[in-house]
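A single protein chain has been omitted from the complex, and every remaining protein chain is retained in its original position.
The letters A and B name the chains in turn, as written, and every chain counts its residues from 1.
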Amino acid sequence: MSSVSKRLATDLLFKGVLGLATVILFIPLIMILYYIIVNGAGAISWAFLTSLPKPPGEIGSGIGNAIVGSAILICIACIISVPIGVGVGVFLSEKPTHTIAKMVRICLEILQGIPSIVIGIISYLWVVLPMGGFSALSGGIALSLMMLPLVIRSTEETLKLIPQSLKEASLGLGVPYYRTMTKIIIPAGRPGISTGIILGISRVAGETAPLLFTAFGNPFLTFNIMKPVNSLPSLIYNYATSPYSDWQQAAWGASLVLILFLFTLSLIARTISTR
Amino acid sequence: MRKTSQLSPEDRNIRIYETLFSWILKFFSVLVVATLVGILATILIQALPSFRDAGINFYTGKSWDPVFKHFSATPFVVGTLATTVLALLISIPFSLSIALFSGFYLHPGRITSTIRLLIDLLAGIPSVIYGFWGLSIVVPAVRQFELFSGRVPYGVGIFTAALILSIMIVPYAASIGRDVIALVPSDLKEAGLALGATPYEVVRWIVMPYSKAGLLSGILLSFGRAIGETMAVTMVIGNANKIPGSIFDPANTISSIIANEFAEATDPIYVSHLIHMGLILFISTTAIGLFGRRVIKKWSSH
Partner (left out) sequence: MNKQILEISNLSVSIGNDTIIDNISMDFHWKKITTILGPSGCGKTTLIRCINRMHELIPHARVSGSILLFKKNIYEMNPILVRREIGMVFQRPNPFPTMSIYDNVIAGYKLNGIKLGSAEKDNIVETSLCRAGLWSEVKDALHRRGAFLSGGQQQRLCIARALAMKPRILLLDEPTSALDPKSTGHIEDLVSELKESVTIIMVTHNIRQASRISDFTAFLSKGELVEYGSTEKLFTVPEDKRTEEYLSRSAG
């Protein structure tokens, strides 16, 4: 009897340890969120969101240019990766056994695993050097390389689940193949494809490493994609590693803005995919 | 005559668009392949001057000093290995607990979906924010500990970087672990329980042995993920270009040295050495990733 109760006790203990480890892990999560919210909320104001950075010590510094810069970078990344990603996703789901499709799959696996800092080097060599300087364009291209595999994967997975009968219905009406794909099949997969795009955006929106030597950073507001731009993650990096306490305060504010943006994205993705 | 009548303008347009459409899809796909080949070729070519300049000394040398043109990757390889291995050691118990807890013990329900949500939140926090939090909270705490235990109170260093890195890889490792554990056939688990084994004994004698290969490759994949991690590590590792003597020393990893010095490297050979390090990073993450996923795929198809 005693051996049974010992075994049961061991089981209970084991379960307790697992549960404890799970709870412990969430302490840092709660701490991070707590610090961001407490420190960030104090920094945020309308002026903070809209004005430009000022030297340390001056009042009224803001992150307006970083928000605009991040938006520009994400737009460039989407403009490049969405059409190509959806196109390749369609190709993979339509011709799964094609030689090119097989090669693409291997390349995607590798591309997805390339460290972000290496992507930064690539964009530096491919875009910054030939153009002769840091630019929003080079940063956007770096981010698009990171986003592309996600868009392709989600498009392929979504389109695979669309019933063949829908395609037959359209082709049976004499609708050409390209119109069937663009007007029936891709729209039918829109929820899945947009979820993939949103997940892709939320992956790259917080990236700093690929921007270090591409978009670089810029204390001023610019809409010129040939010029360096600031971004929320780069601003957080620069301010967080600075010795000035008001810059660090601004970094908490920027972190809160970034986190809220990312959570909103994942909320949107969840609503779309469960609908 | 019939043929000409069939080629109406509409017919011709459709044919043009059909061909165009399939060519665009194919072109994009080839573009993806070409991009990857291009990436590999670019890094290899740009790293060539470094191979020629440093040769084997790049891997056997001991110091990195751009001013005196000593270029060896050793301090950073050691720094990377020390940081990631330590981070893995810290994180494995947690990832495994979460994987077992949510993949075996708990039935899908509110608690598992809460755990999943929290894990997703953890995964969604950008690296730079982990680094910032590490700088403001973890670094002072480690400094206190170092003072208390009679070490040089750097605060920053391998240990701090590993602590933060370990939190960052848990979401990735736990999700692989959960998938692997979920693949253990339920009739095996039920057979164990039906014999009167406790859930712990089922884990110990059935689940763990069955999923060993999968879990090991999960650890390998997490390792591959961790060595590429840049920002958080760069912010708290202390950025010292020498071979670390202890886990509390400041150091640099391969990715953090690139992050720190690439933008300011002006000498072409200096840049090439940094790209050479990018190549090491690229090859090791790719090899580990491909190998780990192959093992899991092979294992799960049994």
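The criterion applied here is as follows: a contact is a pair of C-beta atoms (placed from the backbone, for glycine too) under 8 Å apart; a residue touches a chain by one contact, two chains touch by 3 or more.
Everything quoted here is computed from the prediction, not taken from an experiment.
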{"item": "Selected from A:54, A:105, A:179 or A:227 as touching the chain missing from the view", "value": "A:179"}
{"item": "Touching the absent chain when the full complex is considered, from A:170, A:195, A:218 or A:255", "value": "A:170"}
{"item": "Contacts of chain A with the absent chain, listed as residue ranges", "value": "163-176, 179-180, 183-184, 187-188"}
{"item": "Chain B, residues in touch with the chain not shown (by the definition above)", "value": "2-3, 6, 11, 14-15"}
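The rule is simple: only the chains that are shown with their structure count from here on.
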{"item": "In the complex with chain A, residue positions of chain B that touch it", "value": "14, 17-18, 20-22, 24-26, 28-33, 35-39, 42-43, 46, 93-94, 97-98, 100-102, 105, 115, 118, 120-122, 124-133, 135-137, 167, 170, 198-201, 203, 224, 227-231, 235, 255, 258-259, 262-263, 274-275, 278, 281-282, 285-286, 289-290, 293"}
{"item": "For the chain A and chain B complex, residues of the former touching the latter", "value": "7-8, 10-11, 14-15, 17-19, 21-22, 24-26, 28-29, 31-33, 35-36, 83-84, 87-88, 90-92, 94, 100-101, 103-104, 107-111, 113-118, 120-122, 124-126, 145, 148, 152, 176-179, 181-182, 202, 205-209, 212-213, 216, 233, 236-237, 240-241, 248, 251-252, 255, 258-259, 262-263, 266"}
